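All remarks here apply to the structure that follows.
The other protein chains are all here in position, but one chain of the complex has been omitted.
For clarity, chains are labelled A, B and C in written order, and residue numbers in each chain start from 1.
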Amino acid sequence: MSEEELRIGVYVCHCGGNISDYVDVKKVVEAIKGEPGVVVAKDVMFACSDSSQNEIINDVKEHNLNRVVVASCSPKLHELTFRETVKRAGLNPYLYYHANIREHVSWAHTDTREGATEKAIRHVRAAIAYVRNAKPLEPIRQKTMHAVLVIGGGIAGLRAALDLSRTGLNVYLVERSPFLGGRTPQLYRVYPDGRRGADIVKDLVSELIRRDNVAIYTNAEIKSFSGYIGNFEVEVEIKPRYIKVPYDEIKEKIKELPDEIPDEFNYGLTKRKVIYYPYEGAFPRIPVLDLDHCSDVETIKELLGDAVDLEQKPETVKLKVGAVIVATGFDPYEPKEGEFGYGRQGVVTLPQLHRLMDLGNGELKLNGREIRDVAFVYCVGSRQKKSSEEEEVNEYCSRYCCNAAMYISSLLMEQGIRTYHIFRDIRTYGRHERMYDEVSRKGGIFIKYNEDEPPEIEEEGDKLLLKVKDLLTAGEQLEIPVDLVVLVTGMVPRKTPELDELLRISRGRDRFYVEVHPKLRPVETAIGGIFIAGACQAPRDICETLSSASAAASKAATVTLRDVIELEPFKAEVDPNICDLSKKCIEICPYEAIEIKNYEGIGEKAWVNKAKCMGCGACVAVCPTEAIQLNGLTNEQIRAMIEAAGKEVII
Amino acid sequence: MNEGGSEPLILVFSTNTISDPGIDFTGLMHLHYPTRTVIVRLPCSSMVRPQFVLYALTHGFDGVFIAADGPDCPYLAAACVDITSQRMAEAQNLLKENGIKPERLAMAGICSVCAEPFVRSIKAFYDRIKDLGKVEIGEV
Amino acid sequence: MVRVDPSFVERVKKLGAFDITACYNCGNCTAICPLSSEGHEFPRKLIRYSILGMENKVISAPELWLCYYCGECTDTCPRQADPGGLMMALRRYAISKYSVGKIARIFYDKVAAAFSWTILSLIALIGLVMFMNPNVSASEMEQNFPFCFIGKEFIHDAGLVLGVIVVALALVNLYIMYRSISLGYSRRAKGSVGLWVKNLVLTLIREVAAQLKYTKCENKLRYIGHMSLFWGFVGLFIATITGFLRDYYDIMIPPEVSLGLGVIFGILLIYGSLYYMVGRFSKKEAYAKYSHHTDWVFLWLLFLTGITGFLITIFRFMGYPFLTYVLLLVHLVVVFDLLITAPFTKFSHAIYRPLAIWLSDTMDQLAREAPGEKEAVAEVSQ
Partner (left out) sequence: MSVKSWYERKYYGEIEDLPEEEYDVLVIGGGIAGIQAALDLGDMGFKVVLVEKEPSIGGFMYKLSKTFPTMDCASCIATPRMAQVFHHPMIDLLIYSEVEEIEKKGEGDFRVKVLEKPRFVDSSRCTGCGQCELACPVIVPHEYDWGLAGRKAVYIPFDTAVPRIAVVDLDHCIYCGQCERACPTEPPSIDFTQVPKIHHLKVGAIIIATGFHLFDARLKENYHFGEYPNVIHAMHMDRLLAPTRPYHAILRPSDGKEPNNIAYILCVGSRDKTVNNPNCSQICCMYSIKQAQLIMGALPLADVTIYYIDIRAFGKAFEEFYQQAKDMGIMLVKGRVAKIEQKENGDLIVWYEDIENGGKLCKAEHDLVVLSVGLLPNKEIANVFKGQKLEVDDVGWIKPVDENANPVETSIRGVFAAGTALGPKDIPDSVIEGGAAAMQCAAYLSEVRGRH
């Protein structure tokens, strides 16, 4: 290109007076006519009109132009228009520059024609300087895999996997635990329709397993991860279950085993066997042998015979995917011993209440005793006050808890159980306000406590006595005898340090995954092609989780449904011959786009992964040797523009 | 207007998605500011190489104004402010080393509809540069 | 420490406060209320007392009687929890609480009330029949029209006895109420007799005779209706007394005076009771949306008192002795029912309300003079 003679066409637009009323367009044209390389310099009434565009195309052909500048309105409006025009004329569209002489010049300086004209000349000169140094660029075309990896088999992961597979994409669903469903199957019934959590999961799973383009890996974890948007390479390790047959075949035999381990599915309310299948309908239907807790392998071998295979080894699967959805979910907040009376007999958390109700088939009993009065204490593990810097507290509101507690208390009240609600603010937002209305209308008693004076829970006979100061009744000290205290616990993000490290996605101050931008890109992470869904991003209820899962699936589909993704060519590029490997660019890059690469004959130097580079240019500013530059806006171009614009203007 | 360059000349670095539209908006509102301001747009204010500032101040410009995105930056979000400020500090040191007053460089966050704030800051900066006079190497 | 008692609100709900637990504590009712004032905030405070089962706080609250059920709280309640309905229900509850031996409870229970009213009416009827003059001749009838049929003396004596009983019961009830309400205040604030008397007179003039608080309600027609009812009743009472005075003590009051008073106040009473009956029937205003049977009984008794009295006069002048006698019988039974139960039914608000206002005004004044004392709310033991 550098050998070629520069032949530049410059078009200065009147914009029907919008520019020419305040800028002497003729003078601008005169002033730049003599600039080196300028072959055509014209003023046009409306550059964006069809006739003017055709005029540009004709000039390119007639005068053999190889660079074009249009000086008119803001590039936001017509830069793309003229790039298209130039392309139609047979030129590379990036050999074009758009000078803004309307919004930046004529309209801003309606008070001084002379000054505006001078400024317009500077802007056009800078544009000419830019194109003089411009090189043809091609958009980066990246082949993408038509496959998506979904990490997490809760409802978010299931929903996302189902949505993607329906469009024909291949989906790999990886779940760390041995069974799909996440936290949802532990829920007794969920608002607003009162469906059982397990049924919601069952519906999604049964649809999903029908599909032949979905692979589900349970008891599996991500072991390695590399690549970039469109092309990720992932290794998944599937841990052995040690059991080979479906649950139904060995159901009776499992029953003979002793209860040994607190059942995490029931939050420790019950015990489970070393071979377990958490709940009816769990997928897959094959139980798991919990070898870590198994003290007597021989008995099991004897009892189950061929159904058990202790020789099973972890398997590793290699996947190639175009996008990744992370949906690792949450854990319920576990109150500290003594926090709101936790640890006392009769004090349970909301998730435990769900399990109690489910185990009792809807009837609420604790240790065989009938429950008449239940107190819900809200904001346990949420909206906590920070007392010192080191302390890890949950300052956030967990969003779903008021609604959830309200719904389950309406179920309790249907059974004639009295409910008390010890709250800080009732946040039944949106239509959930109806549940609050219903519960209070039916006789639920609401008492507001001050965060500094939390309720105290004492024992009184075989009942519990809850003592609280009620802000709604002029600070009256109240005593409430109840059978059960339910701590309405919030959500904390599921801890997955290894995964975070592998994927290099970051967490916010609240320890949930952080999106790039809560409004513009609410399901995207800073790493292109990795998306987040559900409660790993923020506390959410089922409905909102499903929405965010579909939204993340949508983003993953925009990447993977196409054969190639076209990325703007404005990416950083390293000249390995100059690079002194200061690594400053690597440190500053927010997208992890710069790596060290061994160049043949040169050795280890920095290298930009263009699929990851977003083109911000932060690396350009820190490079000590100017080895790294931005395509489409090189340092040379910037200097040329500065020089051209800084030259004195003589009108 | 232009009498042998007694008036200062300012280079404004704007950013494609936020502050350049903000300066567009200033025009849309027909708000006036000094004409001796040339606007060069970049993707992000963090791209301003300290050497560019020095280059501008030795090639006809008397001041450099960075219209940054602030925390609205689509690339770096809140980190943009910190990163750009670091570059600013480096640039100011570089200016000092080269005998140029570091006050000739300024930055402000300009949102995409921040017409008034832009006019306010660019006018203030212009006046400041005017008081400093034309660039002279060795002025510090 | 107060032990929460959710059964209390269940009991109150039965008296008409059906939706009150829907309250979400926005405070709109207290702030919109034209009668709520600093130091006497209601109805939200009473909503809380009711929901938490703080019965002692409820019956010691003079605010119950400072409420005239304008209905603005109910009309603007965002949860449609009907705070005005609660205040009314609490008054019903309080009436049964304040009464001697809690007799009034009988009248607030539908079955017991129906039974009691029937018994009372029968007692009255039997009493009247027993004292009926059996061998009265036609000429006597004409001559001593209408009192030859039932002895004047009997009615007079019975009336006096009735009056003494009713007043005595009322005084006892008022004392119970005084005890209840004063529990909400510091007992040390005794004040001078002069202040108490002055405030009593002021209360009687302002809140009994003129019912100034009622004028703060937006609906002025209801104020007129209430005044008609009140003054109609009082006027008829006076008219009756003038008759007695003339007939028994020969005080020379021209019969035209009694007659004139009777007609004027009779019309007022009938208008007033009809106004409320139509209101309660059409259920347009907040206060009328729900009517407890005691509301209806009270209105019917008032209405019947007025209308029968009126018709007696008409028939008497038109010369229909038989109809007159029958109506007289009815009239006397109704008046008996109305008066004998007055301290236990809705009627009793006529005495409780002034007492509450008098007490609270005076005690507030004393509390203001001795600051900090009102805060020292005495513990209530039941």
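One rule holds in what follows: a residue touches a chain if its C-beta (ideal position, glycine included) is under 8 Å from a C-beta of that chain, and two chains touch if they have at least 3 such contacts.
Just so it is clear, the model here is predicted, and its values are computed rather than measured.
Student: Which of the displayed chains are touched by the chain that has been omitted?
Tutor: Taken over the complete structure, the missing chain's partners among displayed chains are A, B, C.
Student: Given that one chain is not shown, which residue among A:399, A:421 or A:639 touches it?
Tutor: Of these options, the touching residue for the absent chain is A:399.
Student: Quick one: which of A:136, A:168 or A:360 touches the chain that's been left out?
Tutor: Answer from the full complex: A:168 touches the omitted chain.
Student: Using the document's contact rule, name the residues of chain C that touch the chain not shown here.
Tutor: Touch with the absent chain occurs at residues 24-32, 36-38, 41, 44-45, 75-80.
Student: Give me the chain A residues in contact with the hidden chain, please.
Tutor: Touch with the absent chain occurs at residues 15-18, 45-46, 48-49, 73, 76-77, 80, 163-168, 190, 192-193, 195, 200, 203-204, 213, 382-383, 395-397, 399, 402, 425-434, 437, 448, 471-475, 508, 510, 512, 517-520, 522-523, 537-539, 542-544, 546-555, 557-558, 561-562.
Student: Tell me where the left-out chain touches chain B, residue by residue.
Tutor: 17-18, 21, 25, 28-29, 71-72, 74, 111-117
FYI, only the chains that are shown with their structure count from here on.
Student: Just curious, how far off is chain B from chain A if you go by their C-alpha centres, in Å?
Tutor: Comparing mean C-alpha positions, chain B is 34 Å from chain A.
Student: Distance from the CA centroid of chain B to that of chain C, rounded to the nearest Å?
Tutor: A distance of 82 Å separates the two centres.
Student: How far is the middle of chain A from the middle of chain C, if each middle is the mean of its Cα atoms, in Å?
Tutor: 68
Student: Residues of chain B touching 2+ other chains?
Tutor: none
Student: Going through chain C residue by residue, note those that touch at least 2 other chains and give them in order.
Tutor: In chain C, nothing touches at least two other chains.
Student: Any idea which chain A residues touch chain B in the complex?
Tutor: Checking each residue of chain A against chain B gives 74-76, 100, 102-112, 114-116, 118-119, 122-123, 126, 516-517, 520, 570, 588, 590, 614-618, 620-622, 630, 633, 635, 638-639, 641-643, 645-649, 651.
Student: Inside the complex, what are the residues of chain C that reach chain A?
Tutor: 1-4, 6, 9-10, 19, 21-25, 45, 48-49, 51-52, 54, 79
Student: Show which residues of chain B lie in contact with chain A when the two form their complex.
Tutor: Residues 1-2, 5, 9, 11, 20-21, 23-28, 30-44, 46-50, 52, 55-56, 59-61, 74-77, 79, 83, 87.
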